[in-house]
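Okay, structure first, notes after.
The complex appears here minus one protein chain, its other protein chains still in place.
Order as written gives the chain letters A, B and C; numbering starts at 1 within each chain.
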Amino acid sequence: MHSGHAAGGGRPPALAHHFDDLEQQKEASTLGMWIFLVTEVMFFGGMFTGYAVYRALYHEAFMAASDHLDLKLGGINTVVLILSSFTMAMAVHAAQTSKRKAIINWLVLTIILGSVFLGIKYVEYGDKFHHHLVPGPHFEFAGAHAQHAQLFFSFYFAMTGFHALHMVIGIGLLLWIIALAARGRFSAEYYNPVENMGLYWHFVDIIWIFLFPLLYLVGHHK
Amino acid sequence: MSNPALESPKPSPEGLPKVHYLNVDYGIRSWLFTTDHKRIALLYLASITLFFVLGGLFAVLIRLELLTPQGDLLSSESYNKVFTAHGVIMVFFFLIPSIPAVLGNFLVPLMIGAKDLAFPRINLLSWYIYTVGGILTLGALLAGGVDTGWTFYAPYSTVYSNSHVMLVAVGVFINGFSSILTGFNFLVTIHKMRAPGMTWFRMPLFIWSHYATSIIMILGTPVVAIAIALVGIERLFHIGIFDPNIGGDPILFQHLFWFYSHPAVYIMILPSMGVISEVICAGARKKVFGYSFVAFSSMAIALIGFLVWGHHMFVSGQSMYAGMVFSVLSFLVAIPSAVKVFNWTATLYKGSVAYTAPMIFAMGFIGLFTIGGLTGMFLATLGVDVHLHDTYFIVAHFHYIMVGGAIMGYLAGIHFWWPKISGRLYPEGWARFAALIIFAGFNLTFFPQFILGYLGMPRRYHFYPEEFQVLNVMSTAGASILAVGYAIPLVYLIWSVRYGPAAGPNPWKAKGLEWQTTSPPPTFNFDKTPLVTEDAYEYYSAAPAESAAGLTPEKQVG
Amino acid sequence: MSGLELIALLQNQSPTIPGPGLPIFPAQASNFAREVDWLYYYLTAVTAFFSVLIFSTVFYFAVKYRRRSADDLPLPIHGSLVLEIFWSVVPLVIVMSFFVWGARIYYRMLVMPADATPITVVAKQWMWKVQHPGGQREINELHVPVGRKFRLKMTSEDVIHSFYVPAFRLKKDVLPGRETELWFQPTQVGEYRLFCAEYCGTKHAGMGGRVVVMEPADYEAWLSGAPQGETLEQAGARLYRQFNCNTCHDPGSSARGPELAGKFGKPVKLASGQTVTMDDAYLHESILQPNAKVVAGYEPVMPTYQGLVSEEQVLQLIAYVKSLTREERAQVQK
Partner (left out) sequence: MTDHQHHVVPVKVYIAILIALLVGTAATVWAARVDLGAMNIAVALAIAIAKATLVVLFFMHLKYSEKLTWVFAAAGVFWLAVLIGITFSDYITRF
């Protein structure tokens, strides 16, 4: 519960009409972002549930199919994404310490790393198309488990696809935040959008932290 | 009238306030770009009413078709599209948003003494998302309809149906986000925007029930969204996640679908329960019996409600042991519902009961919800559900909850707060008459369906053996009475907007912050942030109802 | 008249499908029907009791404590812990009695008795295809003698259907790609309705038929007169040769695949190191997805028969493989 401050003195320009003070506004916006992330957890959770069920049912097939993913590219992408999470955290740090130029620099770096991730993903997808590993009528899978391997690739595309979609949205939001930052909107007083952007970006990173071992690493031990 | 119990609220001699949220600005833009939660509530009210009428017309078609056993009015294809349209519209576009998006949107900030919801622009966005989802769904209906049933079971929906599954799936998927945004806005608002002195245990029960509802909305909706998205992906790209031909399991879809869609039933009924708590207390002028039990039972329903989804799958081929776990959990969720009914009944004891229209709707709710809840026990009972599953017994049961419960509660709430929303009184006599007609029509429509179900008539049947006809004729007769019952309020409420007498700030002499501001309220709800000094429903207190308002926040220690 | 007599009167005892009128209960025609009905009466009694209790209490309070003057202000009552506990625990005890009784019936419905005669049921949009162990086929009808136990082994060729006989109080979803089972023992001679209870597309409402329960003697007569096809095993044997299964699986063949005779119901060691039992499910999977569980010592060379054989044919092949084991045993005993 907030305490009702007397509205003495001018209201800060960043304070919306229906809040009493910046503190209440920041608390509300941070809580809102976390609640939003909880819904995202459940959104991906539906796919993780499906993956877990089929992995338990068709263990061997999932191992065999996982061998067809490129561990090197997946590993590089993991590193790229972790680095981008770091640069994002540094952008928030710059905002907290009112270093306006640094905010923009760190955000631009984050966008570059995010784009590298998507570029590598694009190469991987192209490779799967090339080798007929996209589920559907043109799916071809040498060796045993052709059908259940198709399920694996269904999950591969659904999960990494939704993850990549989140990345694309994230990059769009980053551009918008950079535009705001360029207008000098953020300071130690008010940086909710940068902070919430960071929460979103880190969440997308966490999803990948789980996708990487579940998709790329199930089959490589011999 | 001489009987005080039947007295109607007196018109306010002062008339409407000069400036309020409705007349502060005019023109279509002032509505389409508003961030005022009260105006957004009215946008929702208009769209939801439209969908209710549409869904109702489909219901009329269903009942007319089932008047005779032969299936002579529509073709089987059309009939399947009609019941799917009825289900999709009523569940996703009427019942789920009904009370939260209209009454909740209007009242949550008012009841906790806030100027608006925490995220007014996201609130408006949620209405636009709802509208886009609705337009896509209507587009699918116009383009030829969809015939999967509102449950979209794979593999029928993914492979075999030749109707516009994709368009409806996208519509429902998008609409889900409007629900998520509403729930998320309520949660943050209730946590962070309460007025000084509004502690958790001073909150009206309407707020508690909306808090519980919001939890379901944010945790459940994403799962059904992804389930429906996967159906869409499977249809579009042949990426078969539920396809039995490559080892996929159609039952997995049912798990994901019911993980949301069972708790969704509580999204429909919990807000209604919140309304009933408010109306009963005001109608009996008495503090609710066992406040904390009613409050916690809402939370218990929301939490346990997430653990019971498998009772929709007792004959689906799910494992027997899972069936038993789901059955016992389903029985547990009945207890908090029973607690609520007993507490409402006990609230009337030694009260001062007025027979206002909202009270008649509320008492109707208690009766119908009791029957709906108890017949739910039949379906949680494993051995009996094997027989009753997917018959008209289920249809009757969930209509008792969703129509007898949720819509009775919705109408009770609309009447109770209509003076606050519009600033005017509706004709009380007509409203009482409508409440009785709806109660009678409802029972005649749906009670025969319990018997039909035990006789074994399966649901979603376009034509049926002739031994079921007598009961079906009764049901259709009831439906026509029900349709008239629903049309009456539509007419007099619209009439009252122009011709109703001014209501004054508190026509029911009720407690609660929303009655302490003008009717209709100003744009930012209160002239001064209210200070709360007492529990909810303190009707019997030394201070008269009005004087608790208007204390300036400076007197509060920060 | 006692309540039970009234129930018996309302109970539709007519041995055939009822005509128009106002029936309240369906016929009781299986071993489960009577107990399900008793549990239903119990549930109905509890429902009636509480509904009447709540209705009449609300009505009584509403009249007795009606508003007497416009300024009535009743004394507040905050609640009572004792009452709250009372009306939480009593319903809890009652619903747990529902649970236990319901779960007992459910358990008996789902655990298949060993001595039941298997009947194959294949569902497709929008018909039921039935094949008896003796080879008799029926469409949308099922003839069974009174008193014997039957076990339906059901599968679907397309979408999910649900096999539902109200007079038996039994229902089970029929799934594509999987076998589900249902068992019953008819107790009363007559004709009863068969419905599809899971929505399955355009002609869902037409996907019904009848179950005819006959005196054993009539049943024998029907059996001999019914359109008789091959038995499941005969059809399976024909398919076994038609698809050249024998070239790999017969003893003494080039032995690219494991021998099948005498193996049914016994453990099989897999290439992955696991051990599974060769049962219906394993054979079903091995025909459609041969390389999912390869027997130890063999290469995964068998092609899939997905799309080449219908669900019905798979069941016929399984029946044939089973018969190889029976013959083997018979020879050993000789």
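Observations
The working rule: contacts are C-beta pairs under 8 Å (C-beta built on N, C-alpha and C of every residue); 3 or more make two chains touch, one makes a residue touch a chain.
Every value quoted in this text rests on a predicted model; they were computed, and no experiment measured them.
Listed by label, the shown chains that the missing chain touches in the whole complex are A, B.
Considering the full assembly, A:90 is the residue among A:90, A:104, A:151 or A:164 that touches the omitted chain.
Checked against the hidden chain, the listed residues B:32, B:143, B:322 or B:487 yield one contact partner: B:322.
Checked against the hidden chain, the listed residues B:202, B:255, B:340 or B:415 yield one contact partner: B:255.
Interface with the hidden chain, as seen from subunit A, comprises residues 23, 26-27, 30-31, 34-35, 37-38, 41-42, 45-46, 48-49, 52-53, 56-57, 71, 75, 78-79, 82-83, 85-86, 88-90, 93, 96-97, 188, 195, 198-199, 202-203, 205-206, 209-210, 212-214, 217-218, 220-222.
Mapped onto subunit B, the interface with the missing chain covers residues 191, 215, 219, 223, 251-252, 255, 259, 306-307, 309-310, 318-322, 325.
The definition used in the following text is that only the chains that are shown with their structure count from here on.
Looking at which of A-C and B-C shares more C-beta pairs in contact, the answer is the pair B-C. Taking each chain's centre as the average of its CA atoms, subunit A and subunit C sit 46 Å apart.
Across the assembly, subunit A contributes 58, 61, 147-148 as residues in contact with two or more other chains. Residue positions of subunit B touching 2 or more other chains, listed in rising order: 245, 247-248. Those residues of subunit C whose C-beta lies close enough to touch subunit B in the complex are 17-26, 32, 35-36, 39-40, 43, 46-47, 50-51, 54-55, 57-58, 61-62, 65-70, 72-80, 83-84, 87-88, 91-92, 95-96, 98-99, 101-107, 109-111, 125, 158-160, 162, 164, 166-167, 169-173, 175-178, 180, 193, 195-206, 289, 292, 306.
Those residues of subunit B whose C-beta lies close enough to touch subunit C in the complex are 3-5, 7, 71, 76-77, 80, 147, 149, 151, 153, 155-156, 159-161, 244-245, 247-248, 250-251, 284-287, 289-293, 314-317, 320, 323-324, 327-328, 331-332, 334-335, 338-339, 341-343, 345-346, 348-355, 363, 366-367, 370-371, 374-375, 377-378, 380-387, 389-391, 451, 454-456, 458-467, 469-471, 538-540.
On the side of subunit A, the complex with subunit B involves touching residues 1-6, 16-20, 24, 27-28, 31-32, 35-36, 38-40, 42-47, 49-50, 53-54, 57-58, 61, 134-137, 147-148, 150-151, 153-155, 157-158.
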